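The other protein chains are all here in position, but one chain of the complex has been omitted.
For clarity, chains are labelled A and B in written order, and residue numbers in each chain start from 1.
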Amino acid sequence: MSAFSPEMRTRAEQLVAVYPQRRSALIPLCHLAQEQEGYLTEALMIEIAELTGVTPAEVRGTVTFYDMLHTEPVGRYVVSVCTNIACLLAGGQEMLEHAEGKLGIRAGGTTQDGRFTIEEAECLADCDIAPCVQVNSRFVRTTTTDALDSLIDELSSGDRSDIPPHGTLIRVQRSVGLVADPKEVEAQRTKVRLADSKASS
Amino acid sequence: MAEQTPESVTPVTFNLDGRDVTAKKGDMLIAAAEQAGTYIPRFCYHPRMKPVGVCRMCLVEVDTGRGPTLQPACFIEASDNMTVVTDSDKVKKAQDGVLEFLLANHPLDCPVCDKGGECPLQDQTLAHGPGETRFVEEKRHFAKPIALSELVLLDRERCIQCSRCTRFADEVAGEALIEFAGRGEHVEVAAFPEEPFSSYFSGNTVQICPVGALTATPYRFAARPWDLEQVESTCTGCAVGCRVAVQSSSGRLTRLLGIDADPVNHSWLCDKGRFGFEGVNGPEEGNDDLDIVDPRRRISEPLVRKGGELVAVSWGEALSTTAELLRDATKSGPEGVGAIGGAQLTNEGAFAWATLFKGVLGTDSMDAQLDDGLDARHVLGLPRATMNEAAEACTVILLSGDLREELPVLFLRLRESARDAKSSVIDLGPRASALSDLAAVRLPSRPGDAHLIARSLGGDASAVTQLNGHPEGRTFTDDDLARARHLIGEDGTGVVIVLGRTSIAEDASFVESAARELHANLPNATFLPTLRRGNVMGALEMGLAPGILPGRTSLEAPSPQLRESWPLVPGKAGRGTAEQLRALAEGSQNALVLLGADPLIDVNDASLVARALHGSAPIIAVTGNGSPVLAHAQVILPASISYERPGTTTNIEGRVSRLGQKMVAPGLAWPDWMIAAELAREFSYDMNVSVVGDVTDQIARVAPSFAGLDAALFDSARARDGVVAGSGGSLAVVPALIDPMATPGMTSADEFGLGSFAGVVANEADEQTTSPATGSTLSGATLGSVAAPEVPAPDNYSLRLVATRTLYDMGSTVSSSPSLQALTPNAVVMANPYDLDRLGVKTGDRVRLRTETTTLNLSVEADTGVIRGTVALNVNVPVEGSEVHGNAVASLLDSTALVTDVRLESL
Partner (left out) sequence: MSVTDAPKIVTQRRHYDDSFTQERFLATGGYDGARKALKMTPPEVCAQVDAASLLGRGGAGFPAGRKWSMLRKADLAYLVINGDESEPATFKDHLLLESDPHQLIEGAIIASFALQVNQAFIYVRGEFALGLERVQQAVNDAYAYGALGNDIFGSGFSLDLVVHPGAGAYICGEETSLIESLEGKRGFPRIKPPFFPAAIGLYGEPTVVNNVETISNLPWIISNGGDAFAALGETPSTGTRLFALAGHVKNPGVFEIEMVKNTFRDLIFDPSLGGGLSRGGSLKAFIPGGVSAPWLYEEHLDIPLGQKQVDDAGSMLGSGSIVVMDSNTCMVRAAWRITKFFSKESCGQCTPCREGSGWLERVLYRLEHGEGRIEDLDLLLDLCDNISPGLAWPPQQTTICVLGPSIPSSIHSAISRFRDEFLTHIKEGACPHG
């Protein structure tokens, strides 16, 4: 039984096929898993391990390296507030504390209703609109505490359909494949795999 | 030691701290400097793994012409005109800095840490570290030790992130069951929650951990390093013969560490060898309360059955009773007695027992293999390869069971060369093994097919046609065959055939026939036999098989020295294991001596064993541990076992190495050779030996293949690590320095006045001492050309059984060591998903396996590594819910059948 839903499983297999080596699909597959479950369950990690030809321990090793990948449930909305230098100068730390107060949780925590998680972010590369806030990796460009409050209220009341639930990262899927001769591509990839199995192990 | 290719010996010269030194091209600075006597500190570097350069402890100043910069000595190759400074202030500051960083978050729990006293981090700190810590912050905290597996615990606070353990698991063992998790300061070693670090090699990570982060449950807190005493020995857990440092404290074995023997184990051990010592210790108390059939019980005094009860007696009484029984049994001829077993003996014990049976009593019925090995003349006669030769062969033909299960460290050695594409593996095994993933070609043989595949490899088109005739067709394509033939070449030069039993449920003659075929077609190919039990090779060398005599000679052509030394030589070939059991059942054999073997567990034909034991012939058991068969024994003679006896042992390649004695055998137990020698006296023959070395010397005198391998040799440094096979018998001596960082806790050999003996390959010393007249008489040429029997394909409803072995079985080592016994798996039938679909069953279902005479209910599992039309099943493991005590799977097997076909029915 697949831990991925049938539709997600199909997308997962398509993702694996895009790369010369299947392990490369590991992180995209993790995003896919989060799109489905919000976080990486053990069953999904095991399935990703099978799909990419590594051990579950290796999947978990990779997953835990990256901030965006979660092995525990997080809120439907992950509110990230940057406190790195440019935002710090613009009140990022205060913004974060405000958000914590508003939601009654500390950074890293999730509200009881499972709706919000707050994260203290490192620089999100939107430093001219500081302090920078993201919800589910979307820049919301609320730079005042008032604006943040109303954003949270909108999210609570479900008025922000432009922000998909946490986990849904790329809504545009690769719709067009390689137009090159599939045989040629396959031959090329086999060559890499051979070279790689020699080099990497 | 490896044959060195010209490139790899091209020397480079560089300047090291002001002096010019030379090194091998390709050597990393850290090794090159060490060779030149300069030790550069390190943590992550391990000489048997690829360098990663992460701990940064080995920083030295390197100048290649563009000015000196700090570089990790473990990752920079020594090259010509390089200037290296290891002792400048800058280097010292950098190294001290790294040490201080490592200690910043390291707990100060040395007094309670298992590693305290033998910890490289502690040692470095005492040697160079800052006197006082400048780290006044709160240290990193982790919940206390977590279990990575049943055998290995992890204390994350002590971990220094050197990645030795994770690299070992991935790179050496090939199972990345542990991996780093987290990032930066939060990096920790972790197993996946539902998939523990259950690797056969997990203990090696404990051995190489440079701090006390990884500890093994069997010796956690068992001893403090300074109480430990150590002796070097050879592991007899299987026939690889890994070199080990054996440590004890307060009269109990506490730990085994792998010695880095270049020709053998490269410092690695399997967990069975490493942790199997619990059976030597026996229970901490209450030994005598344990039932005689309990493998944990140590046998400490001679026992004789009187009125149905086993009663402790003196050695004198036990010996005379035994002699009486043997005399009775041989009244109508020497074949009235026979012996089964011997793989647990030392070479000396095997020789002494051969002397008693073959030379004094005159019976040839001895068999150290328990009907699950190969014909001794094949094993001894085919040209032999060493493990290093196998690891360096261009092509390895695998015609054997799963080496990871059977000879684990040989698996590691072969895996390494396949992984690095040093050799191409052609896998003929009937079931995908741990090496199959790395194999260049797979030509799986079905039971009964091995000889046909061998003939196909030799270019015999009719064999290919015959294989095509199977209802499921051939197991390989024309391309596969062509590729394999290409890899093998014309005459087999550079080819090593790893030869063993591919299935216990198949007659040995198929594999033997395949071997003869390969030998005939590939005269330059050599063979590495994969017989599995401890000293089975030594037993065969000493003649513990029908038709052969000590030193690779046949019954017909003993060495003149042997003829002179023994009172007599048997006139005709005796019985093997199954034949002896049959003779016992039929009443044509009148007594059975068990040399450390238990047919109830070790012999895979349960009904035959039952019939043999129900006869009236007395059974005399020579053993060190309890076991089920002892319930049937008339006399039990207590023998010392591993680590309790000096002597020598012989591994699969024929390497003879020294056994060290660390423990005193319990009670009245005697060394195996002494029991035979004393029994011989009862028959008025004086073997003229008073210490084990006398037996060693006698072997060297009368056994041609052991010529020159006398006690003096084994007491000398000449038998050290670094014997070069094919060096014409000259024993190169390369003193192996013990790097305390490679294997922390191993005491320097010098303290005990012993070198790191890795043994010598039998025959290597031939040139020095052997005269042609005494030469071995077994060779490939004497094997003859018996055609393999024909077997028809199974009917449409049956699947052909492949009976395989697993490391943790019900054998004595595992069942006497509680830590290991817990790991023994239950029997599960494995079949190809295609066949399961066909039969309408799926993984997890209970099924009935049925032969004409028996049925067995088991769980089933889909496994694509099992070829269509076959099912695979481990022998010698428990069957869940089975009535049968002991080796239940053996109830399916019949030793007279060529192959075993079973029906699989859903329950």
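The definition used in the following text is that a contact is a pair of C-beta atoms (placed from the backbone, for glycine too) under 8 Å apart; a residue touches a chain by one contact, two chains touch by 3 or more.
No experiment lies behind these values; they were computed from the predicted model shown.
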item: Among the chains presented, those that the missing one touches; value: A, B
item: Sole contact to the chain not displayed, among A:Ala43, A:Leu88, A:Ile105 or A:Ala147; value: A:Leu88
item: Residue of B:Glu185, B:Glu309 or B:Asp479 touching the missing chain in the full complex; value: B:Glu185
item: Subunit B residues touching the omitted chain (full complex); value: 52-57, 59, 69-70, 72, 75, 90, 93-94, 97-98, 100-102, 104-105, 134-135, 137-138, 140, 160-161, 180, 182-187
item: Touching residues (missing chain, whole complex) on subunit A; value: 18-21, 23-28, 30-31, 52, 54, 58, 61-62, 65-69, 80, 83-86, 88-90, 121-128, 130, 134, 136-139, 169-181, 185, 188, 191-192, 195-196, 199-200
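Here is the rule we go by: only the chains that are shown with their structure count from here on.
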item: Subunit A and subunit B, separation of their C-alpha mean positions in angstrom; value: 47
item: Touching residues on subunit B, where the partner in the complex is subunit A; value: 171, 175-183, 190-195, 419-421, 438
item: Subunit A - residues contacting subunit B, complex; value: 42, 45-46, 54-61, 64-66, 198, 201
